[in-house]
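Report on the following structure.
As you look at this complex, bear in mind that one protein chain is not there, while each of the others sits in place.
Chain IDs A, B, C, D, E and F follow the sequence of writing; residue 1 opens each chain.
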Amino acid sequence: MSDSPLQSLQRLIGQSVTVQLKDGRLLDGRLVGFDDHMNVVLEAAGEAIGETRRHLGRVIVRGSNIVRLSVPVPGAAARA
Amino acid sequence: MSDSPLQSLQRLIGQSVTVQLKDGRLLDGRLVGFDDHMNVVLEAAGEAIGETRRHLGRVIVRGSNIVRLSVPVPGAAARA
Amino acid sequence: MSDSPLQSLQRLIGQSVTVQLKDGRLLDGRLVGFDDHMNVVLEAAGEAIGETRRHLGRVIVRGSNIVRLSVPVPGAAARA
Amino acid sequence: MSDSPLQSLQRLIGQSVTVQLKDGRLLDGRLVGFDDHMNVVLEAAGEAIGETRRHLGRVIVRGSNIVRLSVPVPGAAARA
Amino acid sequence: MSDSPLQSLQRLIGQSVTVQLKDGRLLDGRLVGFDDHMNVVLEAAGEAIGETRRHLGRVIVRGSNIVRLSVPVPGAAARA
Amino acid sequence: MSDSPLQSLQRLIGQSVTVQLKDGRLLDGRLVGFDDHMNVVLEAAGEAIGETRRHLGRVIVRGSNIVRLSVPVPGAAARA
Partner (left out) sequence: MSDSPLQSLQRLIGQSVTVQLKDGRLLDGRLVGFDDHMNVVLEAAGEAIGETRRHLGRVIVRGSNIVRLSVPVPGAAARA
């Protein structure tokens, strides 16, 4: 069954996602919104910095900086 | 409840926000405007430089340089 | 017989593909969707890191970061 | 009171502004024009080079190279 | 006789071409398709890595990463 | 008096201008044409290389590589 990128994003609304940025950083949070440019809004967001996590609250990420967005896999490494 | 990136920006008008730029710099200030390109206008803006903060007054930031925009979290580190 | 890039992507739906990103990383997974910007959706995706593979589950990759997308060649090196 | 980026630029016509470029350079001058791409025209412009300032006269800056544009703050450091 | 870039690509359908990417890599293969963004599809494609060639099979290359596309010159160096 | 970037370019037709490129190089020449992308045509153009100047004749510069365009200031340093 085919599923376009924007349809896939729509299905992830309300779920925890991991966003990898172009500069290599990883953000995580609950996806609460997105648009056609793949700009996204995360709630209860955090940024992984080595072993710690910086709390960011609600964050708006510009799509042009996003490499990929995924759903954390149970049992996988915490930073994945 | 879903909330698009531009709706989220609209809700932040008048609030203090932190903007992370592509070159790693952090700007903060009161959000007074934005447009579809995510160009933003900050008032009483400042730029974090190590431990000090440079006052910039009113600043217009080009959206193409913005990685993310967030609301500072109470109790979190000052630079977050 | 000519075959446009989007037609070629359409034929690959449901198949295992390898995606090379601008930062040199290789993702693999089953292609479940794409759009005109070459944003793609991979299922059972993974990321090659040296000799290991990090499981990513379902991943949405922003087309602007993609260099090339190919079908793994039987008998070729695993990372190809 | 909300104020869009282009409205903010319009208010700055005739005033001294500081423009930070992507390569880190700072230009200053009197803003005499701009367009939707945030291309700007500065008069009596100069470029800060360490402690000195190179005179450029009238300069047209391509918006795609601009990070931010601000009004110099009285009493702040000269290069701000 | 003038020949636009897309007309030139059309004439190369079915022929062996060499594609130089922004990161310096060279891909070769039989051109089977392209579009207005200069996204291309290569069949029996390979990637030159030093003295060896990695087989890629059918590959879709995103135009934004392409520097130039040429027809190998008989008698020229293999990597040209 | 306000003056848009394209109006400013129009006024500079026939005059000597200096163009700074993203890679830091400086081109100079007589401006004979431009378009909406800020692509420009220079005549009797040259490129500053350290203390020498390489003659380029007529040159078409792609706007996406241009940082700024200015009119040389009498009495200022030759490379300004």
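Note that a contact is a pair of C-beta atoms (placed from the backbone, for glycine too) under 8 Å apart; a residue touches a chain by one contact, two chains touch by 3 or more.
A quick note: this is a predicted structure, and the numbers were derived from the prediction, not measured.
J.: Residue by residue, what part of chain F touches the chain that was omitted?
T.: 13, 21, 23, 27, 32-35, 39-41, 45, 54-62, 64-65
J.: Since one chain has been left out of the picture, which residues of chain E touch it in the full complex?
T.: Touching the chain left out of view, chain E contributes residues 1-9, 22, 24, 38, 63-64, 66-73, 76-77, 80.
FYI, only the chains that are shown with their structure count from here on.
J.: Under the document's definition of touching, what chains do chain B and chain D have as common neighbours?
T.: Shared contacts of chain B and chain D: no chain.
J.: Using only the C-alpha atoms, find the rotation that maps chain D onto chain E and quote its angle between 0 and 180 degrees, to the nearest 5.
T.: 155
J.: At what distance in angstrom does the C-alpha mean of chain F lie from that of chain C?
T.: 43
J.: Can you list the residues of chain A that touch 2 or more other chains?
T.: Residues 64.
J.: Classify the chain contact graph as line, ring, star, complete or other.
T.: Drawn as a graph, the chains make an open path, so a line.
J.: All pairs of touching chains, please: list them by chain label.
T.: A-B, A-C, B-D, C-E, D-F
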